[in-house]
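The full complex has more chains than appear here; those shown keep their coordinates.
Labels A and B are assigned to the chains in the order they are written; within every chain, residues are numbered from 1.
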Amino acid sequence: MTLLHTIYLIAIAAEAASGALMGMRRRMDLFGLCVVGTVTALGGGTIRDLILGHYPLGWVAHPEYLAFTVGAAIVAALLARRLDRLKTAFLWMDALGLVAFTVIGCDIAEQAGASIVVVILMGMTTGVFGGLLRDILCNQVPLVLRRDLYATVSLVTGMLYVGLQHAGVGAGLATGVAIGIGFALRMLAIRFALALPVLEANTSSFDDELDERH
Amino acid sequence: MTLLHTIYLIAIAAEAASGALMGMRRRMDLFGLCVVGTVTALGGGTIRDLILGHYPLGWVAHPEYLAFTVGAAIVAALLARRLDRLKTAFLWMDALGLVAFTVIGCDIAEQAGASIVVVILMGMTTGVFGGLLRDILCNQVPLVLRRDLYATVSLVTGMLYVGLQHAGVGAGLATGVAIGIGFALRMLAIRFALALPVLEANTSSFDDELDERH
């Protein structure tokens, strides 16, 4: 549990940082950065706990995590002022949170006795949802729905974590391998613009009434 | 139960297809289409189950439905490549899912012992929410908040389903009538641009600071 607890702290710090960085892009004030950072950090676990009926929620039972995420958001915002390429820092933090939370989510679902499909899906949900909420709050096209293998990385990470343990590998090693390979895969996908195939189709019929955003 | 189970499969397949088609409009990759399709198909029931405290959630207890929605999304995406008017297919699938899920939602709420108002509201929520999540994920103005009687059709469908059964009509016939009339009404509303009245007011005072989308 100690390793997973450490991974959890890393995960929420990274997600909080990604939220704060995205918030700075939207010129949010300090409170807004803390809100977005906290929502990004705790959103994935909250959705997973709601879906599994897993009460009380993690941060309701341990509100000290709220202080941790707020602190991480503020630190990230202060450090960000010195960076030239905020986007790189953002993508690194988001990727770390993605894979770490995928492992955390799989583990919680396993403890709750879910089937293997749901375990991997809960891992993906936990990994992806915080960033999704961040992107919606900040009015961004959600990263998870763009190219660069975002959800695929989460799926691979979850499958590695679950699969390695089923093959007899210890939890600690499975955690490290899954997170390491998942993070590397996401970095490669960003660097080389890897993508799954896009099925082309004639979507011109959509481009009238439905296109009025407002 | 067999009829409702069949209706359920039809509903999630239709919603998954509508999600995949909307995703193709956003040039999403294959995984993105599967994600949007699954969220659209299972989102309505998930929100309803969360609101009613109805654990475990349907697809957590029966993860085979996830495979079904992913399959429906992929099939829809492959077939879409041959269509000229994707928008029409999209609207048909969305309408079918809307009315079918309204009936499903009413039924689940009735079994949970909810009052008649909440039953109809849960039907509407189940019918409408999947598409709403799809539209938000795909950065569309939600269909439910535009013209063409979207939520009204769901309300009428729910009222028919509940009202007919209260009048002694059997569940099977009530299901068929409610879905049939609801679907036809939605098609008519789209074709003839039917709409409820829009209350006009002087909204010019909004058009300054609040209008900055970003």
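Keep this in mind: a residue touches a chain if its C-beta (ideal position, glycine included) is under 8 Å from a C-beta of that chain, and two chains touch if they have at least 3 such contacts.
Model, not experiment: these values are computed from the prediction.
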For validation: placed chains = 2, all identical. Expected total copies in the complex? 3
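Keep in mind that, in the parts below, only the chains that are shown with their structure count from here on.
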Cα superposition of chain A onto chain B: how big is the rotation, rounded to the nearest 5°? 120
Centre distance in Å when chain A and chain B are each reduced to the mean of their C-alpha atoms: 27
Residue positions on chain A within touch of chain B in the complex are 26, 50-53, 114-115, 117-118, 121, 136, 139, 141-142, 144-147, 149, 151-152, 155, 195-203, 205-206, 208, 210, 212-214
Within their complex, state which residues of chain B touch chain A. 23-33, 35-36, 46, 50, 53, 55-57, 60, 63, 66-67, 77-78, 80-81, 83-88, 90, 136-141, 143, 213-214
